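The structure under discussion is supplied below as structure tokens; questions concerning it will follow.
Of the protein chains in this complex, all but one are displayed in their positions.
Each chain carries a letter (A and B) given by its place in the written order, and its residues are counted from 1.
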Amino acid sequence: MSQQNQAPQSAAPVAPPKPSKWRTFLDSDIVYSWKRQPVVILATLVTLIMFAAALFAPWIAPQNPFDPRQLELIDAFTPPMTTSDFTGNFYLLGSDSQGRDVFSAILYGSRISLLVGFAAVIFALVMGTALGLLAGFRGGWRDALIMRIADVQLTFPSILMALLIFGVIRGFLPRSLHAEVAIIVLIIAIGLSDWVQYARAVRGATMVEKSKEYVQAARVIGLPARKILFQHILPNVMRPVLVIGTIGLALAIIAEATLSFLGVGMPATQPSLGTLIRVGQDYMFSGEWWILLFPGLALLILALSVNLLGDWLRDVLNPKLR
Amino acid sequence: MLAFLIQRVLQAIFVMFVVALISFSLFHYVGDPVLNMLGQEATEADRAALRAQLGLDQPVVVQFWNFVVNAAQFEFGISYRSARPVTDMILERLPATLELAIISAIFAVVMGILLGIYTALRRRSWLANFIMTASLIGVSLPTFLIGVLLIYVFAVELGWLPAFGRGETVRLGDWWSTGLLTASGLRSLILPAITLGLFQLTLIMRLVRAEMLEVLSTDYIKFARARGLSKRVVHLRHALKNTMIPVITIIGLQLGTIIAFAIITETVFQWPGVGALFITAVRFVDVPVMAAYLMMIALVFVVINLVVDLLYYAVDPRLRAQGGGK
């Protein structure tokens, strides 16, 4: 038993020539399930398009909405699909109070939303996995301490934690820095508010792996703990972590948008989708609906498709995680 | 029973202790309270005097003890920003938040359970499928976006309901102002309550549905049917009671979440509640208000957790027999 488990890699050369990795991937359950669900296919396409649009924003967007020199104040409040009478600029989705092109603002805004989302997830993932490994592998007081902190944090919704962490970090920083480092503060706040899930899953998986015979055997032959941890246990706990991460991305995007909407996230000079919606809300009553509605729709579509993808991936990879 | 209760209460005390420690650290380490209260121009003598008055010259442990004692008496000092007692500020805004939270919770729980039962029992009907699909959208959408879109449709475009504020309020007793007794107050409540409750509603509905489907496939349901009990009795007596056990826990925890999420809804609808106060405090690093809000929320969560545990205990005879533990 233990021997079989220890040497899957060394046995590889003897095995018959395998079909290419790409072929195996195409034959897998994941692809099968993907092809059968039109909603998931649509969500994938939408997600990819939005990722690409965000990534290539500087090349797609007609203007850089962060650069005040590019804004034509005289074009303010141009309705969608209109060419300005003053400058001759065309505004696909209209312009806002400063003559900022809403379409460009959405592209750049989703860029920030996605950047914060990804960074926060990676932050939470790395921190949660590390603490989970430590708690599960070493046990004892470290385990007790980490899990108690996790319990207390879990008592509160993560958006509240993020708000609080955001407030605390801001308290330490001089006021003049607030706008400049907002993005980093946001990433840390959202990441810190969300590590518990990873830690719990990893700790559970680690304890299961640790009790297995091959790990016991590796310990007996005196393999250093670090090697056991990284070569044997880590690969086995990655799957639940990735599943949580996918769903976490949607949650992180929503958390960022929420914080920015509440006015404690990205400043208006560097707007994310949430900031755009907050700003747009002011013009809702005066008839400039496009300033609010288009960023709102962009966030809606982004959150929905990433969420759908996450849900689907969770079901495919681990039906029991629900 | 007693052991179970003691264990739960101890855990609650532990959580409160940790939260108190965090709140205290906020006071102690985030910014300088004396500087915050007196401003840059104050003399060194003034500062020393205030420092002594606030007890900041005492050892940290003593300060923490004082903080806990004060907090236990709902005494959280003076707001840095408005220079008013934090307790007063919270008390005058508490009714707005509680009314909003309670109405949303009732809306979410009642509709969530009803829709959950419906979608479980009529699993194959088109309406159930439609509700399930719609609920997926509900889960994916950020609360504030739902609120903003509701305002846009029902207040701006259709003009049916007010877009912000609490409407007219009536004073009850010394400090409680209610919006539940006036027509404009009730109308103002509709959109915020839906916004706040929608997420919990979808969550509860999906949970009830999943649990109900699981219970319906158990042997004891089959045996209940084999004994000739009517569909109504099997579904609404046997299946529902078993469904409710896990659901109660989640619903209880969700109620706490509603109060926390009120922060967002209150900001969207400019609702004069505690959540909006907290957001302002975070924006301006008004530490006393942040700390007070944190302690208040923690207390709410801890109490809800305790009540949920006790409720669990009351519903499930197996727990009663074992005398504790989940």
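Rule of thumb we're sticking to: a contact is a pair of C-beta atoms (placed from the backbone, for glycine too) under 8 Å apart; a residue touches a chain by one contact, two chains touch by 3 or more.
Simple rule for what comes next: contacts and distances are computed from a predicted model.
*Asks:* One chain is missing here; what is its name in UniProt, given the choices "Oxidoreductase subunit beta", "ABC-2 type transport system ATP-binding protein", "C-type cytochrome" or "ABC-type dipeptide transporter"?
*Replies:* "ABC-type dipeptide transporter"
*Asks:* Among the chains present in the display, which ones are touched by the chain that isn't there?
*Replies:* B
*Asks:* Looking beyond the chains shown, say which of B:7, B:53 or B:218 touches the absent one.
*Replies:* For the chain that is not drawn, the touching residue is B:218.
*Asks:* Using the definition of touch stated at the top, determine which of B:7, B:129 or B:230 touches the missing chain.
*Replies:* Of these options, the touching residue for the absent chain is B:230.
*Asks:* Kindly state which of the options B:94, B:210 or B:315 is in contact with the chain not pictured.
*Replies:* Answer from the full complex: B:315 touches the omitted chain.
*Asks:* For chain B, which residues reach the chain that was dropped from this view?
*Replies:* The missing chain touches chain B at positions 218-231, 233, 237-238, 241-242, 245, 315-318, 321.
Going forward, only the chains that are shown with their structure count from here on.
*Asks:* When the centre of a chain is set as the mean of its C-alpha atoms, what distance in Å lies between chain A and chain B?
*Replies:* Going by mean C-alpha positions, chain A sits 26 Å from chain B.
*Asks:* Can you list the residues on chain B that touch chain A in the complex?
*Replies:* So the residues of chain B in touch with chain A come to 14-15, 18-19, 26, 29-31, 136-137, 139-145, 148-149, 151-152, 156, 163, 256-257, 260-261, 263-264, 267-268, 278-279, 281-283, 285, 287, 290, 294, 297-298, 301-302, 305.
*Asks:* Inside the complex, what are the residues of chain A that reach chain B?
*Replies:* 148, 151-152, 155-157, 159-160, 163-164, 166-168, 170-172, 250, 254, 257-258, 261-264, 274, 277, 281, 284-285, 289, 292-293, 296, 299-300, 303-304, 307-308, 311
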